[in-house]
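Note that one protein chain of the assembly has been removed; the remaining protein chains are unaltered in position.
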Amino acid sequence: MSKPYFKSKPEHPAPLRAVVSRTVRFEEVDPLGIVWHGRYPGYFEDGRVALGKRFGIGYMDFYNAGVVTPIKQIYVEYHRSLSFDASFSIEAILHWSEAARMNFEFILRDTQGLIATTGYTVQMMMDRENNFLLAQPPFYREFCQRWLAGEIA
Amino acid sequence: MSKPYFKSKPEHPAPLRAVVSRTVRFEEVDPLGIVWHGRYPGYFEDGRVALGKRFGIGYMDFYNAGVVTPIKQIYVEYHRSLSFDASFSIEAILHWSEAARMNFEFILRDTQGLIATTGYTVQMMMDRENNFLLAQPPFYREFCQRWLAGEIA
Amino acid sequence: MSKPYFKSKPEHPAPLRAVVSRTVRFEEVDPLGIVWHGRYPGYFEDGRVALGKRFGIGYMDFYNAGVVTPIKQIYVEYHRSLSFDASFSIEAILHWSEAARMNFEFILRDTQGLIATTGYTVQMMMDRENNFLLAQPPFYREFCQRWLAGEIA
Partner (left out) sequence: MSKPYFKSKPEHPAPLRAVVSRTVRFEEVDPLGIVWHGRYPGYFEDGRVALGKRFGIGYMDFYNAGVVTPIKQIYVEYHRSLSFDASFSIEAILHWSEAARMNFEFILRDTQGLIATTGYTVQMMMDRENNFLLAQPPFYREFCQRWLAGEIA
């Protein structure tokens, strides 16, 4: 991963992070004995949900504010495969953005700490009539102000 | 399949049937090279959807009448496994019932016509507040009257 | 659940049990906002894997002994639905059998301890050429002898 998925500027606050542990389930493994590549969006989601829950900015927090945050882009890069019953960690990293969007990076690591998978998702904020928001909803803007002020950790 | 999944009486009309063809997708196959057993509820659903569409009694028809039909029981019996890219057929068979429920039987056959899988689902009709219906909704009762009268085929 | 899924006799040892905790993942939820019924075979598998791991009689233990244990029957009964992010427990219960098969019962409970789902799976033991075993493989027979002797808990 030579170049970062998202550009950061000196004035941006450090990204927010959450890590979850996971074990490969039998149904996730393909005939080659490794996790089928199409399961990783679900692994990323496990990380995204964990971060949302940790910081109070999850799916339901947005939903209760009348906002949905569909995925507009996803990218996954496969470095090492994972096998049945393998333990691994999913790190979700939320990068700073002033727009009505969320830029998540993901790093999956095996039990030795080696990188198995990396990637990112981009979500856009929309109201329930499927209109793109021009600005962040109030609850999230306040969250970002506290994030910028170094009050979130 | 020595005994039938649902009892029928002489005065019941013949069951309704629909058949769809399908090919095993790569993501459905497990490390042993056969379709993972947990995919079959989805195959049964393919058959159920096809029958609903054919006769105008599908998910959306009920939904538009304010009724949902959640699965209350499912049973699957595995006779022959299916492999990647194998073609097979799914026959959905709706058995007669006067209650606010739907009793479906399923038969999956391989390209030689041999039975791969059988099973059934039982669905109960509920309103949108999750109350069980005591009687079939009007549109479906009318459908059943035509079925009983031999007007459905 | 008025009648038991598997008959037990007085001379049978008590079933073996394992419980895992789980949270509903977003991708498991259907348009009605509840877990899609076809996800439960995977939940059952989570319980079965946990029990196998706890007692050393899991998928890989059999595989290493040249034996596979495909599912031949599955039954699921839905009592209460589960929603996104709901926590629940999965109890897997292995019932005694002298045959080359495994009879598992499952009970899912919500955070209040109420039963959400019950069901069972039946697995048959086969060699790698897909022949049904007439008797349990040695490692598992020894395990069952210790189970019968009350040495497994």
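The letters A, B and C name the chains in turn, as written, and every chain counts its residues from 1.
One rule holds for everything that comes next: a contact is a pair of C-beta atoms (placed from the backbone, for glycine too) under 8 Å apart; a residue touches a chain by one contact, two chains touch by 3 or more.
As the structure is a computational prediction, the values presented were derived from the model and not from experiment.
Only one of B:45, B:77, B:91 or B:105 touches the chain withheld from this view, namely B:45.
Within the set A:73, A:87, A:111 or A:145, the residue that contacts the chain not displayed is A:73. With the whole complex as reference, residues 32, 34, 37-38, 41-42, 45, 68, 70-78, 81 of chain A touch the missing chain.
One chain is missing from the display, and on chain B it is touched by residues 25-27, 42, 45-46, 49, 53, 59-60, 84-85. Residues 26-27, 29-31, 33, 36, 38, 84 are the ones on chain C that touch the missing chain.
The criterion applied here is as follows: only the chains that are shown with their structure count from here on.
Compare each chain's C-alpha centroid with the centroid of every protein C-alpha atom shown, and the nearest one belongs to C. By number of C-beta pairs in contact, the leading pair of chains is B-C. Here the CA centre of chain A is 33 Å from the CA centre of chain C.
With centres set at the average Cα position, the gap from chain A to chain B is 38 Å. Taking each chain's centre as the mean of its C-alpha atoms, chain B lies 25 Å from chain C.
With touch defined as above, residues shared between interfaces to two or more other chains in chain C number as follows: 42, 45.
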